[in-house]
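A single protein chain has been omitted; all remaining protein chains appear in their positions.
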Amino acid sequence: MKLVHDPVHGYIELDEFARRLVDTPEFQRLRRITQLGFAFLAYPSARHTRFEHSLGTFHLAKKIRTYNPEIEEGALYAALLHDIGHYPFSHTLEGLYPRHEENALWVIENGSVGDIIRENYSIQEFKKLLKHPLVSGDIDADRMDYLVRDAYYTGAAYGVVDLERLVRNLKFDGKMLVVEEKGIMAAQNLLLSRAMMYPTVYFHHTAKIAEAMLRKAVELEEIALEEIRLMDEIDLVSRLRNSEKVEVRELIRAIDDRKLYKRVYCSNKELDEKTISTLKRELQEEFGHSALLDYPPKPKYEERNAFVKIGSKTKRLSEVSPLVRSLVEMKDVYWRWCVYAREGIREKVRQFLSRFF
Amino acid sequence: MKLVHDPVHGYIELDEFARRLVDTPEFQRLRRITQLGFAFLAYPSARHTRFEHSLGTFHLAKKIRTYNPEIEEGALYAALLHDIGHYPFSHTLEGLYPRHEENALWVIENGSVGDIIRENYSIQEFKKLLKHPLVSGDIDADRMDYLVRDAYYTGAAYGVVDLERLVRNLKFDGKMLVVEEKGIMAAQNLLLSRAMMYPTVYFHHTAKIAEAMLRKAVELEEIALEEIRLMDEIDLVSRLRNSEKVEVRELIRAIDDRKLYKRVYCSNKELDEKTISTLKRELQEEFGHSALLDYPPKPKYEERNAFVKIGSKTKRLSEVSPLVRSLVEMKDVYWRWCVYAREGIREKVRQFLSRFF
Amino acid sequence: MKLVHDPVHGYIELDEFARRLVDTPEFQRLRRITQLGFAFLAYPSARHTRFEHSLGTFHLAKKIRTYNPEIEEGALYAALLHDIGHYPFSHTLEGLYPRHEENALWVIENGSVGDIIRENYSIQEFKKLLKHPLVSGDIDADRMDYLVRDAYYTGAAYGVVDLERLVRNLKFDGKMLVVEEKGIMAAQNLLLSRAMMYPTVYFHHTAKIAEAMLRKAVELEEIALEEIRLMDEIDLVSRLRNSEKVEVRELIRAIDDRKLYKRVYCSNKELDEKTISTLKRELQEEFGHSALLDYPPKPKYEERNAFVKIGSKTKRLSEVSPLVRSLVEMKDVYWRWCVYAREGIREKVRQFLSRFF
Partner (left out) sequence: MKLVHDPVHGYIELDEFARRLVDTPEFQRLRRITQLGFAFLAYPSARHTRFEHSLGTFHLAKKIRTYNPEIEEGALYAALLHDIGHYPFSHTLEGLYPRHEENALWVIENGSVGDIIRENYSIQEFKKLLKHPLVSGDIDADRMDYLVRDAYYTGAAYGVVDLERLVRNLKFDGKMLVVEEKGIMAAQNLLLSRAMMYPTVYFHHTAKIAEAMLRKAVELEEIALEEIRLMDEIDLVSRLRNSEKVEVRELIRAIDDRKLYKRVYCSNKELDEKTISTLKRELQEEFGHSALLDYPPKPKYEERNAFVKIGSKTKRLSEVSPLVRSLVEMKDVYWRWCVYAREGIREKVRQFLSRFF
């Protein structure tokens, strides 16, 4: 039994199988994948990685299983590995490549981590466990860890959640994790905290700009999926720094030195697919890598998958809680797309946009 | 300059005038007035008093004034004394006597604390300051202190608020404290935290029952307003323990030993004034002090008094925030009245109630 | 299984037997015995009681037993009850009456708490358990709880200890709790923290003065052991407030209003028994209750009872740690006796003392 010290959970215990999974190159690589992408440009202390978060998720999954011993053991190791497929800077590059969940399947099939799994599980079986409610619901071990951890590392006051109470009141009913009556307030608090973390931390405009710049650099560098699959942030950044294309070198240099592009225009009016691609193309033609459209997917915190047990009935939390219901509206308040540009050409881009619309 | 160590704010500085106010018997008495009444029967660690809270409110008021130097200095001392009129166990007895704000006026006029105030202020002027927005809005120094403090002492995860950000973004516009744009999320979090503290801490049924029992005991003991005005909890409890009436002694003994009455019936349907008083009278006739109606006033957290500045316009926070809007609904979910009774007669009371309605 | 929320340990689980012990009048009385006596006059927030501390000690004892299942179960309930004999204001009155450990034996033999114990244990057997290493060593559950708790409630930075690591590295060898190698640093930190809490909190002069004043009042009031045994702070203070002796009323009034006596003279030179009693008598004759000698017992933090396991050998921690060794010296730096007096007569007392020595 190996003990890992963690400021969020105290001590995390790793059994021998978990320890061996952690000791693979694929898992150690997570130490070099920042949990919150470029959030550290706005919150300098947000330097935590997918490594700690994965250990924390495993830890909470194990605690939930203490109260739900019918959960199969394999789900714990799936919780440990649920983020194994993340690309450098976490979600930043998911627009350009398959989602990290898909990449995880590839890593598990092809990495040494898969060799260890095969000792006890078939890969097919294990792939299913990666979608276990322990790590894929609206109230799950993954989310419980990252919220509290992100709050700890950013110093944001929003992500303080009574994890102990929540863990004690999550019941696995064979298909999903249901919150029992005594845990409702804590569950509600978790969803609210998350909703408040979005505009203040996860969608902080400084991070969004740097992420859009990195995406552009990676796009221009034309890094193949085969290459990016197992890159860490050192590989990626040094590749871009040493690019043959001056635009790529300029972009990564600007990120490194925090000479970021500025917002030229933001809006929360949705655009149709065609407008988006036309706008993108014309910006590229007119301004090259100096002006960028950032059109993020609408956030999905509809909280549809949080279920609670009231008496003998299972209901959606949004049915019982007006607060949770209002989160859907809140989403619309904070979502928006933007055009960013290099400081010197802001005015020109502004004129271009007013002509475009 | 005197320094007081406080686990919530670090160090609280008291200037000479504040120190002299604190050193009066009326203010020292607040050390023996529990902040949260009988909440400690549910959260044993909630033993903090109006004394610490008053110092904390003064501290925050002073910080707010740093960013709003046009606030008059006297408002700080009003913040310090805003709770000077509390009766034993804080809000518990307010149904039987004038509200604590009224009692505060009496204490200030008649106590040695008033003599000190008169050195610098007229009493009339000071009374007005007691309604200053620093301590009487929906987002004010009073509320900011008690939420964070109550969370600290109960261990509840709900009251964690970014006070620093809020303080830096409160602007006094001559009439009220308005939240500036950068403080909106923190303000929203404050109101949400408060809304979650209500059902879990402030309205915890264990505390409610003990409070109803104490009210009954005080009612039976027929303590005059003149007596209660300056009583502390030691005076009150020992008076009840030594009462000539056996019912009073039984009630306080039951509270002391935590042999509390049980809930017989609860409902969130409102009753009209007449029904309430009939029910109360009939319960008294039938069961004496062994059955109690607890019909609390509906909570007033409509958040009508929280204002924010969006661009150049001042708006209600509830207008901009769907989350805050939903708090009004939440109120209705958690408010309810109950009938409590001594363990042995629960069944009889239940039957009585089914006949009554 | 009952859960109690505690800001220090999160949730404390009480099994049925523990719950029944907690629900006795003797145990509930601990809610009205302040953990740190009059420390709240210096640290206003130090309002925690022996009740929470007793629950916390039980909680830690149970955790230690998880790693040492050979510890008998009864020792846990002894941990729960180890402070049941405390008088009002904790250690304040121990100079006048038998130590609280002795009073505990009386309470257990005569209280309803004893009736419950007898269901599973003989009283003789249980009395032995009260001296179990779980609550009577230099590194034990009692000390681990109070240090961390006192730090939390005072806000002092000294009592932060890695309890989890310590708990995991305490081994019961049949006679005592021995710290294993991996826990040495945490154990050392516990002892250091305690040593720093002494001068800053436990021996804070403001608390010491109020305690000396209370002792004098109780002495003058001539409260018999039979009366004090089960008094809570409400009983005691109201008894003194209503005393027939004006001196007693004056003393308690001065404590209530925090109009404390002042230090006239302090020294760390030891006095012999005879000098102490002569000085005391002459002060009484000359100044009545207006001047007080406070000659506290020398603190016993020689740390003789902390043992560690180095390889296969059990050694005293003081043998291996120069830091712990130096604590003995530190003790001598901070211990001292004082004479306090009412503000108005300080000069006279000073003259008296210079004649006396």
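Per-chain numbering from 1; labels A, B and C assigned in written order.
What we mean here is this: a residue touches a chain if its C-beta (ideal position, glycine included) is under 8 Å from a C-beta of that chain, and two chains touch if they have at least 3 such contacts.
On a predicted model such as this, the values are computed, not experimentally measured, just so you know.
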From the touch rule at the top of the page, work out which displayed chains the omitted chain touches.
A, B, C
Of C:L3, C:I116, C:L230 or C:L323, which sits in contact with the chain we cannot see?
C:L323
By the document's definition of touch, the residue of C:M196, C:L251, C:L279 or C:V339 touching the omitted chain is C:M196
Sites on subunit C contacted by the missing partner chain, in the whole complex:
156-158, 160-162, 165, 185-186, 188-189, 192, 195-196, 199-200, 321-323, 325-327, 329-330, 333
Could I get the residues of subunit B that touch the absent chain, sorted low to high?
3, 10-11, 164-165, 168
Given the full complex, what residues of subunit A touch the hidden partner chain?
4-8, 10, 23-25, 28-29, 31-32, 40, 43-45, 47-49, 51-52, 55, 152-156, 233-235, 237-238, 241, 256-259
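FYI, only the chains that are shown with their structure count from here on.
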Could you run down the chains that neighbour subunit A and subunit B together?
C
Interface with most residue-pair contacts lies between B-C
Centre to centre, using CA atoms, which chain is the farthest one from subunit B?
A
Give, as an integer number of Å, the spacing between the C-alpha centres of subunit C and subunit B.
32
How many Å are there between the centre of subunit A and the centre of subunit C, using C-alpha atoms for each centre?
50
Can you tell me which residues of subunit C touch two or more of the remaining chains?
10
